[in-house]
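Heads up, one of the protein chains got dropped from this complex, but the rest are sitting where they should.
Chains here go by letter, A, B and C, matching the order in which they are written, and residues are numbered from 1 within each.
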């Protein structure tokens, strides 16, 4: 058993980390911190954990030494304090946006401020196992990518790596309300956020820089909030290079993902669930990817889906931890999702 | 044209008052106040009104003299200031809970505080036209009842008045999130409030006192928040008196409501919409009432439905105003609701 | 008073026609036909109309002579019978897809069959008042465009007409379940259709031909079913021509729509409802259009929204009828939509 700590355990990503780690046979949850809820039971804020744990939050300064540490929030407000906390863990998983972009200039452009911890960028390995599994085996600092970025990268990378598509793609991301976090303002009230198709990022969503960094493609991204709590779907338009066949596209996905435990290729000719559908993935660590292709016009539609809090966050972190520790990487990630739902 | 003012125009009830009054051929909206949004356009907070008005909010102290005044919030915080504002209108419609209970002791029991304006209670007429139409023709102070109370009273009163049921009834109210208002806390976040069946008032909901006051019945009330923005449904269990037939029940409703423009009796033997269904009433001023009866056991289920912001609030106020002014009481209340929805 | 008939009154478009025509001061509904429900009350299938009418469906062969006739279904199955019925009306509004594409070859390509009534194509005027108002004043055969096509055309046409954008645009349509009609199969079961982001037309949706025909642009269209009953939103990526400014785009919309009663330009810098949002339009005849533009890259996002059964169907038909008859074209179309919802 190793000891795990969660810094920022009261948010939605914290809750999913707790759910998975409490069910992990190799892990003991040593502590979950919350400044606001210190001393309160974790199942007060995560009621699905009732009966599974008697743990209560501790203040950050009470964080004990741990083998692995998960940070759910940015170090922006207090980089020094964060560094001190991070030193209490041998391996650190950062689920904030801090370390996703390798280039501090790009960070500045997309986040509108100086990078808080540029000195950490060189050592951070991206917590996307499908692309970085070998590096993860020895990483001591892992940066888990953004939810829409993860879906887009997994959907696009086999095609980009095989040289099957032109560089410029357009990404239409659709996302549920849990992406806005557990503390949020009037725009996330049920009466306002229900039934929406809210184009909240019409042009230039931040995740497009992550997608470009990972795939080498130019990505133009739009994002819409939909009436769901969990779930991300990306619908991507691309143009295939001349001569590319549907078989070549399918082969590229098969080559990339045949051995992957958490990526499925979903591209059927008929049925209610022909393409990746996020509702089927709630609570699961799958990312489903699929496509439709018209060879005559070379129009290609690529689709990805995942649960933003699992494969788009906490699940990627746990899968990365499993790899880092040398365990079966599926451990504690076995829930396949539900149908109907 | 008469001049209407709305004190507290930025909330959800304020928005519905604006929608109806802007479409009312006899009314000019002279002002809508908002302390927080003074100077801002009303269609900023009520985006459905874009293109219908260029009105901006004014501060309460800028409220001009009006023929009719609508108050959407309690006078609790500042009874003196409220009285001064109220003096600027010839007829006042109060949509808060202040004047709903006639007995200040009952108010104290249910609201846990002293009544802020007991001196107003004697003159206030209840803004439920089906029960108080004659009094409303000359009323200068009208108190609009609560949304679940209105549905329950309209569903129960014909039976109570005709002496068809035993006194004790149990009321199960189901209500959407707009009942919590436009400013609300973490419990109303989309991620928390979606998909709920939240029993927020297990026993003794306040509206039971209003129901008892109006019908003379002892009412025990439970309330559940459901995953809807608008809409109230009450499902009421009662026991018929010995010998009561289904025909007698139906006749009591027919007698009470045959001439009512905004109450429909919905009690069919089959179909998808056999009983009152709030989704069909969104935006409309209808209250649908219905029942199912088993003569052998004398079990009686009574059901009522309405839009909490319309017939459960702003629509009742406008209908009362129409009566008070001697106009066709359906004026500006013609929207029948949608199907499918 | 003129006499109106609805052929195919039991479907969702038929229900909306009934709602509007029953509230129209110049129109008497002479008959609504239904083969399956002949003899049954119309408020049995359209429960929102309870209390508004005692009308029952008649069989098609019982259709009386009318001044205006609305057809909600294709003439495909029985062109001769349809022609005979159509002869009973002086002015015909066709809400099927039959007459939307002017070129029978294009129809064949997109619908996979020969055109059923090519002889009607020359006389049919498109029931999109914003583009064809003058022709509608004298039209005796009006073809109401598709719901996603209407939204896209209204969003794109001012820019296309002013020469502000490059030809190729990509259209991402999102649509609720009512677009599949009142009789539908297992894929539309609540348990299957709830919570979906169902990419049902990944490439080459039929409406793209209508968009191209109306705007002269090459349109590539994808369509996704979302968890809504009503509502269409189109999110369109375009590229502005060199030198185009945001002011020029805004001016093109203003010029086109300043005098239009049912198109609003919604493009704000902040707020929860910065861009067109279909939920605000349920039951209303508005089409909201908006955009976001990045002059440096010339990336342009254009957004349109409407209620597929109203401005995307029955509302356009009624507005066209109002124009044809010389009435105020807003008659019976005054409901502005709701907030919150």
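Throughout what follows, a residue touches a chain if its C-beta (ideal position, glycine included) is under 8 Å from a C-beta of that chain, and two chains touch if they have at least 3 such contacts.
Since this is a predicted model, take the numbers as computed values, not measurements.
Every visible chain touched by the undisplayed chain in the complete complex is listed here: A, B, C. Check A:9, A:89, A:129 or A:337 against the missing chain and you find that the one touching it is A:337. Only one of C:62, C:194, C:245 or C:268 touches the absent chain when the whole complex is considered: C:194.
The chain that is not drawn here is touched, among residues B:43, B:98 or B:192, by B:192.
The chain not shown here is touched by just one of A:101, A:235 or A:280, and that residue is A:280. Touching residues on chain B toward the chain that is not drawn are 170, 172, 174, 186-187, 191-192, 194-199, 202-204, 220, 222, 224, 226-228, 231, 233, 235, 237, 272-275, 277-279, 292-294, 299, 301, 303, 305, 340-341.
In the full complex, chain C touches the omitted chain through residues 12, 176-178, 180, 182-184, 186, 188-195, 227, 229. Residue positions on chain A in contact with the hidden chain: 12, 15, 19, 23, 44, 46-52, 178, 182, 229-230, 264, 266, 271-273, 277, 280, 282-284, 286, 288, 334-341, in rising order.
The criterion applied here is as follows: only the chains that are shown with their structure count from here on.
Set against the Cα centre of chain A, the chain with the most distant centre is B. Nearest to the global CA centroid, when each chain is reduced to the mean of its CA atoms, is chain C. Spacing of chain B relative to chain C, judged by their CA centroids, is 35 angstrom. Averaging C-alpha coordinates per chain places the centre of chain A 39 Å away from that of chain C. Counting partner chains per residue, chain B shows two or more touched chains at residues 12, 178, 182, 229.
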